[in-house]
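Got a structure for you, questions after.
A single protein chain has been omitted; all remaining protein chains appear in their positions.
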Amino acid sequence: MFRGEQAEMSGSEILSTLLGSEIRGDLLVLFHKNPGLIDTVDGVARRIGRTTVTVISELRELLELGVLRQKRIGNSEIVFLDRAKDRDLLQSVANHLKTVRIGGEK
Amino acid sequence: MTAARSKTGASGFDQLFPGKAEENSRVKTGIVELDEMLRGGFMPGDAVMLAGSAGTGKTTLALQYLVNGVKLGEPGIYVTFEELPDQIYRDAKNFGWDLRKMEEEDKFRVICTSPSLMLESGSDSLLDDVLHEIQPRRLVIDSLSHLEMFVKRDDMRIEAYRVIRYLKTRGISSVLLWESPQISGGSFSVTDVGLSFLVDCIVALKPVEIESSMRKALVILKMRGSDHDKRLREFEITSAGIKIESAFSNYEGIISGSPRKVASEKLMEMFRGASEKQKKA
Partner (left out) sequence: MRIRESSPTNPHGDFGSAPRSTDPNRRFAAEKAFSSVLVSTVREAVGNALGHNVLEILTAKGLLDDANNSKEFDRKLQSIFGNGAAVLERIVVKDLNRKLGIPYNSEAGLDYEKSLETAREVCFVESRLK
């Protein structure tokens, strides 16, 4: 897994990525409730009651988005929240939602 | 009265790792009575062990130490190995401490990780980023007992030494929680893996049964380089955190687990003395 570099995404695109699956939703909730969480992929999967196999591709999406980051500690790859990037991404989402009318009309 | 530290430092650690500690400033806990017991606070850069059995208030005291540090302009980090760390935020809120707000202000961090990762990294790189981010002066590890579950008994001292050294070289005043099944006797050995000598200060918390009710006692068992209150003090956990009350001056044997009223003992002695006199007469 790697942290990819992203061209500037729109708020709508960021939202689609963040809420792209139930597992991604679970990961977001986990890291937002515990922003200081630092754990391996196995550890993160266990914390949300999933297997590593089901979590790994979803984690990759969030790593590529930049909301999560990855690092090597000893023999382990760990993941953790990039607080600054998370704030920026959520601000973009917030800015997008300000323009959306409930009911679908813009 | 504060006992002066030696020129080369009160301990081997201080000689080898001077860190950023200022000689004459104390690290206040912010709990007035406890700071008085400590003659102003902990020594800067010290590793403090906070030992006690489950439910004695170690986490509350440790959080209060960090929160009060934030109020004094000293950022802090709380390192936990718990599975559900978000409970820490909830528990702190019950005392009026908004940890999330402090995190937003970059004055505080709750770091949740696994003991095995902490041991694997030797904490060299696990905490590096967050230390760089908020430049903490205080740090709590909850708990060393969790680390013990992941190492061989003989390796625990080495691992604890690595953690303590890492923090001391960065001038961080640390509080290391230790779950002690019992603390009894006058011994400084509150752990069964020989960690007492590695730390600079030991604060012990103990539940005591007195007159059929459970009360809590706090005592400073050890404090390198400084005088300290040697009395056992009662404390309670209030809605605002730990509050330290008066000493258990009417009781003895509290640490040994058999508390008894001092007055009644004296009375018994007097009675026995009078009784023997009568027999002789």
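In this document, chain identifiers A and B correspond to the written order of the chains, with residue numbering beginning at 1 in each.
Quick note on the criterion: a contact is a pair of C-beta atoms (placed from the backbone, for glycine too) under 8 Å apart; a residue touches a chain by one contact, two chains touch by 3 or more.
All figures in this text were calculated on a predicted structure; none of them were measured in a lab.
Within the whole complex, touches from the chain that is not shown fall on A.
From the options A:L18, A:V41 or A:V79, the residue with contact to the chain not on display is A:L18. Contact between subunit A and the unshown chain involves residues 15-16, 18-22, 24-26, 28-29, 32-33, 49, 86-87, 90-91, 93-94, 97-98, 100-104.
Going forward, only the chains that are shown with their structure count from here on.
Taking the mean of the C-alpha atoms as each chain's centre, subunit A and subunit B sit 37 Å apart. Those residues of subunit A whose C-beta lies close enough to touch subunit B in the complex are 33-40, 43, 47, 71, 73-76, 78. Subunit B contributes residues 83, 85-86, 103, 109-114, 117, 120-121, 125-126, 129-130 to its touches with subunit A in the complex.
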